[in-house]
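Take a look at the structure below.
Partial complex: the chains shown occupy the same locations as in the complete assembly.
All chains are identified by letter, namely A and B, in their written order; residue positions are counted from 1 within each chain.
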Amino acid sequence: MGCKNCCSICLQCLFGYETNVMLVINNKGVGALFRLIQFLIIAYVAVYVCWVQRAYQDTDSVISSVSTKVKGNILTNSSAAGVHVWDVPEYVIPPQGENTFFVLTNVIPTLGQRQSKCPEIPSEVTKCESDSDCKEGYSEVHGNGVQTGRCVQYSDTIKTCEVQAWCPLENDTVIPKPALLGAAEDFTVLIKNNVQYPKFKFRKRNILHHINSTYLKNCTFDRKTDPHCPIFRLGDMVTEAGEDFSVMALKGGIIGIFIDWNCDLDFPERFCIPKYSFSRLDNKNPENNVAPGYNFRFAKYYKTNESTETRTLIKAFGIRFDVIVFGMVTAVCDWVMLTCMKDRDLYAKHKFIHLNQNGDSVPLVS
Amino acid sequence: MGCKNCCSICLQCLFGYETNVMLVINNKGVGALFRLIQFLIIAYVAVYVCWVQRAYQDTDSVISSVSTKVKGNILTNSSAAGVHVWDVPEYVIPPQGENTFFVLTNVIPTLGQRQSKCPEIPSEVTKCESDSDCKEGYSEVHGNGVQTGRCVQYSDTIKTCEVQAWCPLENDTVIPKPALLGAAEDFTVLIKNNVQYPKFKFRKRNILHHINSTYLKNCTFDRKTDPHCPIFRLGDMVTEAGEDFSVMALKGGIIGIFIDWNCDLDFPERFCIPKYSFSRLDNKNPENNVAPGYNFRFAKYYKTNESTETRTLIKAFGIRFDVIVFGMVTAVCDWVMLTCMKDRDLYAKHKFIHLNQNGDSVPLVS
């Protein structure tokens, strides 16, 4: 190696500047071909990809806006409430959401609640024998109000702690079966979804060009016959998600509506078409049966005279549909780069230095 | 090439270990310069970027919280409803949203609805001659209730199927023009936006340090004169999005408010300033004129006595503003890497092996 002593080796090691060895082939034919290929690639990238397609950015995430409109009416005839028709403003709660809508499927209503005192719903912790079992001002976590400290008759045989609360209290131990609004299965929802990739100045909506008003008034999404219709029957979506609507309607749940806009903008715009899929997002069969379904409580407030406020409490079970929009443009430039790299191997046979078994070097090109 | 037979070539091919050839230049000056540059880069990365700036992570997505507050009042004087002042709790629906707010611009109210029976709004499918044209229990998709099976007088000349529904039915064939709340153009909205990049322990809000209460009480966002004021006039935003407020107010729509926090944290924090832009997210001029605008229905429920519930149904047209916060920290380390790579080309002239046209190799350095 031509090094005289140890110190010299160290210095060489420390001050040695390392770099790749490059091979330059001075053959006019090869060189011209090489430059021509380089020029064609650069021209393609510069003119077509970057200027015509404006695809100089490799990827871009989707910006999406969603609006939904549910349609359908249900007539219920219960002994308590009589004949009642449920329309959209009553069963879609709240009336509008950004990417989500909730359809009521089952109801436990409690009418005529007002601020007063009443006995708690019986449970292990609310049953009592005498006032000493109750604690004034105590609010039991799973209770409905604040205890007054008195133990009162709930029924002929049961005494429970009295609470200050919205009375009468809700009793949600029995859930209506079948679900009161099980017929919501036949409701339809129009989903309007506009997407844009700002870097590519690309905009599109899920109501495609060829869809006209006549078609839109009568169509329903069907993966085989109407894959582009943006109107979905609730029951169909739940079935595609692998669930039984009548079962799910009882205690509620969450269904994801996935709209997939993964488009390759190298292809014409008409090939960029949304793909729909549906999946249950919450847990259907928890092994431990803890907190199943989806429900919440809300109230409608009334004043029958100036001073007294009453309310109807509604425990609402239902299906929340979350619209989740995907979309990522595939990398145009990566593909170009890869192609460039491959062309560089054109003369790969010239790149090798052969080292024989005995360790001697062999001329670069024989 | 020194290979004796075909088998030998295969073996050579199979057991040949390929690697780049590296060039080491043993020149103390060059080597020292090379090591010095290497040391400076490593020192910069280690001390300044990684230790002082804590920017060892190259990118981080933004965590954002948004809250909005609309201000403004409108007086309307319609023959039906009389003089009415609309304030925020009445025209912002729902009163709060996570990243979105809706401002009512046009209204079709239907007063005094109650559960009863009435003739359907005339349409191709609801008009009838006799009871046999109607079907008891049938709920037409675009209808307002459930048919009772009777055919009744809608007007002197028209008969339609009777429905069980919230009657009187809404008639939304005529949309108020100009929009009832077209003056919403002058409303303002304060947008409070806090962002954080947890990995960089960086927090900032869009109400910048130099903005004081006095300025905030009177300013309105203007791209030229007040680019940092977080109070936006609705009309200005719609104009910047390229729309006409009075037209958009008629049938509603969706406007995106984009807040761009793309900051390079290598620069001082004061250069990290949000950029606002506005764009219409839904489709303005659908070729097929299908389902334009943005509207939804909601109801206010009343009880004038214990038993009867009435409601005011409101078909609400308006503009939904979606606040979309962007932000990605630029990669510090990538830049460092690139710099390193460039310095490696310092002695690029030594990296070439020239191969003459006749195929003979030329000494590495002449």
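Simple rule for what comes next: a residue touches a chain if its C-beta (ideal position, glycine included) is under 8 Å from a C-beta of that chain, and two chains touch if they have at least 3 such contacts.
What you see is a predicted model, and the numbers here were worked out from it, not measured in a lab.
Shown are 2 identical chains; the number of copies across the whole complex in this structure file is 3.
Just so we're on the same page, only the chains that are shown with their structure count from here on.
Note on chain placement: the centre of chain A and the centre of chain B lie 15 Å apart, centres being C-alpha means. For chain B in complex with chain A, the touching residues are 1-2, 12, 16, 18, 20-28, 30-32, 34-35, 93-94, 97-100, 102, 115, 137, 139, 141-146, 163-166, 254, 256, 279, 281-283, 286-291, 294, 296-299, 301-306, 313, 316, 320, 322, 324, 344, 346-348, 350-357, 359-361, 364.
The part of chain A that touches chain B in the complex is made up of residues 11-12, 14-28, 63, 65, 67, 69, 71-75, 83-85, 87-90, 94-96, 98, 112, 186, 188, 190, 192, 194, 196, 205, 207, 209, 211-213, 216-217, 300, 302, 304, 310, 350, 352-354, 356, 362-366.
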